[in-house]
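Every protein chain except one is present and positioned as in the full complex.
Think of it as A and B in the order they're written, each chain with its own count starting at 1.
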Amino acid sequence: MSAPQDRTATANLTYDELAGLKADRELVLLIGPAHPGSGHMKIKVWMDGDIIQRVDPDIGFVHRTTEKLSENRLYIKAIPIVERVMLPDTINANLAYVIALERLLGIEPTPRAQYLRTLTSEINRITSHLYGIGLYGIFLGSSTVYMWAFADREPLIDLIEEISGARITYSYIIPGGVRWDLPAGFKERAETVLQYMEARLKDYGKIWVRNPVVMDRTEGVGVVSKSDAIRLGITGPNLRASGVDYDTRRAKPYAAYPNLDFEVPTFSEGDCYARLLQRVEEIEQSIRIIRQVLKDIPDGRIISDDIYSKMNPLQKRMYEMKHRVMFPAYMASMRPAAGRSTASVEAGRGEIFFYLVSNGDKVPFRFRWVTPSFLNLPFFTHVMVGQHLADLPAIYGSSDYFPPEADR
Amino acid sequence: MTAASRVITGITFTTDEAKGIFEVEASDGAHLLDLATRLKAAGFDHCLSVTAEDLGDRLAVLWHISSYTNRELSGMNAQIRLVVSKSDNVEVPTLTGIWESANFLERETYEMFGVVFKGHPDMRRLLLPDDFTGKWPMRKDFPLKKTPWRVQK
Partner (left out) sequence: MIQILSLLMSVSLVSFIEYILPPILYIIVFPGLIVVLLMLFFMIWLERKVAAKTQLRFGPLYVSKRFGGVIQTVADLIRFSFQEFIIPAGADVFAYIQAPGLLMAFGLLPLIFIPVGPYYANIFPANYSLLIVVPLIIITPIYVILLGWASDNKFSFVGSMREAFLVISYEIPLILSILSMILLYGSVNAINGVSFQIGRGIPGIVLNPIAAFLFLVVMIRTTGRFPFEISEAESEVVMGPYTEYSALFFGIGMSLPYIELYSFSLLFSVLFLGGWWPIVPSAAAASGVVGGLLLPGLVVFIKALIVMAFLVFLRAVYPRYRIDQAITVGWDQAVYLGFAAVALSMALVWSGLV
């Protein structure tokens, strides 16, 4: 908070005096970074009695300097870097970066690759929402829904493992397409998983969503009005739970979304309960999208001709045999023409924004990205104020804030 | 960049739709505020990103804005660009008064690029640790340690 040179001047003050507390009844709580309910961040809370007066989120404990790292590496090496930031939701980070890069390169993925991107992105959206619902459970004290949600991510992760060979950090999407094709029998197995997921959503409804204690804790708590949500720039499911009908998949179409029929659920209440319901509804919509993708997916190559033509004969043979893309040497020597591009992708928690600048070199000149959790920071500074201390985890959990994602 | 352009409420954007670029250049601070006010009125209601580019002897500060409510504008990631000469603490006016969502984004740009946003309500470090003493790590002249960490004692 204070600059290093100020430290001697304030060395004799207690922390409360430093924090500028007015009276005895005020209390400053440092929640985190080693607190079971804080995540990798420090939440500085000024309280008057049980009412929160001011919240200062001190983030950056898991800042990985992804922008600086990527600006000193080859274009292709940024994919694993951006993935590691958004662990429950890696495909969407991957996809956003690759879209921005493809725009710089001026290449267009094949239709089949577009559908595969949509498929993996939606599977990831479900796992991301399950992650959020599960963590919300532990924030409110229900270990059951936490365990359930994390256990139910498994079949979905297994599905995506069948496609990409990895469980969390897939690095599946590359410029021009994707790296692996669907394995045989995938559609049937995916349908089993989707039916299981639908049955489980009913169970969640019984033990969590319609649990009277959950409703007491969340209804009318942490209300974000529609105008506030827009003003503060809140994004993703949290925005839609406040009644704003905005979804990047609709507004800034990418991948195969323009061809798909899906709804964007919204709620008008804007409280924690609406944000919880919003995620459940979005899981249902994702299931619907996955079914459509598996039904409509076109045949063809999974990598664009631009990249395919740059492969050596062995790689081409490998591709024809196994439908697997091995990296042509071009990937390591990509030099996009000087220019700039932006890309927006709807990740599980909201909109990922990418801004890439190339000056013709083999590393990006400027690599800028903003993650949804970072945009959701006003939940701390604005929404928590005036609420009870016990509502802090309720609001934190409902916003599905993920510190590594915000810190980048 | 292609010379295509698009006019919104009298403001001409240089566009490159294939790359998702819609840019308007501000000549100075006053012009920036005027542009921002007019764009806000036109329907750009939130700020997606604030960042800067190190152009050697100058810095380009960029605000990326978009719209949640206006269907026509919500497909754009519009950017306002202000080029200023580079110094230790570059001063530009803040746009938090117009887009409150720029708050944390401008703080991040401050600590990474040394751009001080005049009038920002809370101009403090955000991501970097308190005891970090280096100046403006995202600028191109920030010294990078080339030695691999394994060699360090």
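Here is the rule we use: a contact is a pair of C-beta atoms (placed from the backbone, for glycine too) under 8 Å apart; a residue touches a chain by one contact, two chains touch by 3 or more.
This one's a predicted model, so the numbers in the text were calculated from it and none came from an experiment.
Enquirer: Give me the visible chains that the unshown chain touches, in label order.
Expert: Checking the complete complex, the chain left out touches A.
Enquirer: Which residue, A:Glu122, A:Asp271 or A:Asp391, contacts the hidden chain when the whole complex is considered?
Expert: In the complete complex, the chain left out is touched by residue A:Asp391.
Enquirer: Sort through A:Pro88, A:Gly137 or A:Gly177 and give me the one touching the missing partner chain.
Expert: Touches the omitted chain: A:Gly137.
Enquirer: What chain A residues would touch the chain not displayed?
Expert: Against the missing chain, chain A presents residues 27, 29, 35-37, 50, 137-144, 146-148, 151, 207, 211, 213-214, 216-217, 388-394, 397.
Going forward, only the chains that are shown with their structure count from here on.
Enquirer: Touching chain B in the complex: which residues of chain A?
Expert: Residues 1, 4, 59-60, 63, 65, 67-68, 72, 100, 103-104, 106, 229-233, 239, 244, 246, 251-252, 339-344, 351, 353, 355, 357, 365-366, 368, 370, 374-375, 377-378, 381, 407-408.
Enquirer: Give the list of chain B residues in touch with chain A in this complex.
Expert: On the chain B side, the touching residues are 1, 16, 18-21, 45-49, 51, 53, 62, 64, 66, 68-69, 71, 74-75, 77, 79, 99-105, 112, 124, 126-131, 133, 137-138, 142, 144.
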